[in-house]
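Please find one structure pasted underneath; my questions will follow.
So, subunit A:
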Amino acid sequence: MKHFLEVRNLSKNFLLHILNDKHIPALEDISFSMDQGEIIGLTGKSGSGKSSLMKCVYRTYLASGESMVYDSSTFGPIDLIEATEHQILRIRKEEMTYCSQFLNVIPRVPAVEIVAESLLVKGVAENEAFRRSREFLERLGLPAELWDAYPSTFSGGEQQRINVARSIISQPRFLLIDEPTASLDQKTKDVVIEAILEMKRSGTSVILITHDEYTLTKLADRELKLVGGRICEAEAATA
Partner candidate 1 sequence: MIEAKKFQQAYNYGFIDESTKKEIRRKMLKAVAIPGYQVPYSSPEMPISRGWGTGGLHATLSLIGPDDTFKIIDQGSDASVNACNLRNFVKRMTGCKTTFDTADATIVQTRHRIPEEVLTDKQIIVFQVPQPEILRGVERFEFKTRQMHAEADYAKMWVSLYESYVKFGAIMRGAGYPVKVNGRYIMTPSPIPRWDVPNLSHSDTLHVFAAGREKRIHCVPPHTLVEPLEFEDVKFMVEKFEGIRCSVTGEGDAFMDEIYEADGGRKHVINDSNFLDKLKLGGRPNQRLFVNPS
Partner candidate 2 sequence: MVQDNTDNWLLRVRGLTKIYGDPISNSIAYTGPKFGSNICPETDAIVACAEIDFDLYPGEVLGVVGESGSGKSTLVQLLYFDGEATGGEVYFRSFEDGDTNILRVTNQKKRYLRNHLMGMVYQNPRDGLNFKFSAGGNIAEKLLMANEFNVGRIRNRASSLLTQTEVPVERMDNAPATFSGGMQQRVQISKAIANNPPLIFLDEVTTGLDVSVQAKVLDLIRGLQQDLGISMIVVSHDLSVIRMLTDRTMVLKNGRIVESGLTDQILQDPQHAYTQLLVSSLL
């Protein structure tokens, strides 16, 4: 049965030359698989390798290991470890979105434009893209007067809303999202959770990292707990 994503004993360690070749292990033989439309929650203390794993899947980190086969809509099953840069770029553009914890964008670009850009890139007409962005920011409770302001002056929560909005609005096929609900009030948390569930219903697969029990139970079909760079057995989270 073809999995959406199948990781076979993937490992990641860093070789820091500037500390005269210090060897830092981050992940040790990670194996798991995931099906289309599934949401996996990565949990574990900070430094346990959650972000590293996600970055290996997104190919920000060069991992080693047997294989990491992803069932791409463009290329069909493709090993993300071996794929060429050009292929990864195509996958990122058309299928995979990574939403990190911190918003880093070109300064002096208005919030609504940042969100709209992810639709424009997909070829959505300009006014349609802006309309949907404003609508989504409103749903996320970002005050209207901030829409045309520059995010660098916003609070953590407000920046997080833009970051999440930007990643979700384009309905990617495969969403990797790091702490989607951290530093959000309860009401906005529910809006984000609802939005992700909506995407799940239309077929999006998600790997998310969270420390928040409430978000985990609401969203994750399965939990993968990481300790010291290794997966430790954890029971399946309730649907």
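Here is the rule we go by: a contact is a pair of C-beta atoms (placed from the backbone, for glycine too) under 8 Å apart; a residue touches a chain by one contact, two chains touch by 3 or more; residues count from 1.
Inclusion criterion for the candidates: all candidates are chains of the complex that A comes from, given by their letters.
The shown structure was predicted, so the numbers you read here are calculated from the model rather than taken from an experiment.
Peer 1: Of 1 or 2, which one touches subunit A within the complex?
Peer 2: Result for subunit A: touching candidate is 2.
Peer 1: Given the complex with candidate 2, which residues does subunit A contribute to the contact?
Peer 2: Residues 14-18, 55, 58-62, 74-78, 83-89, 104-109, 117, 120-121.
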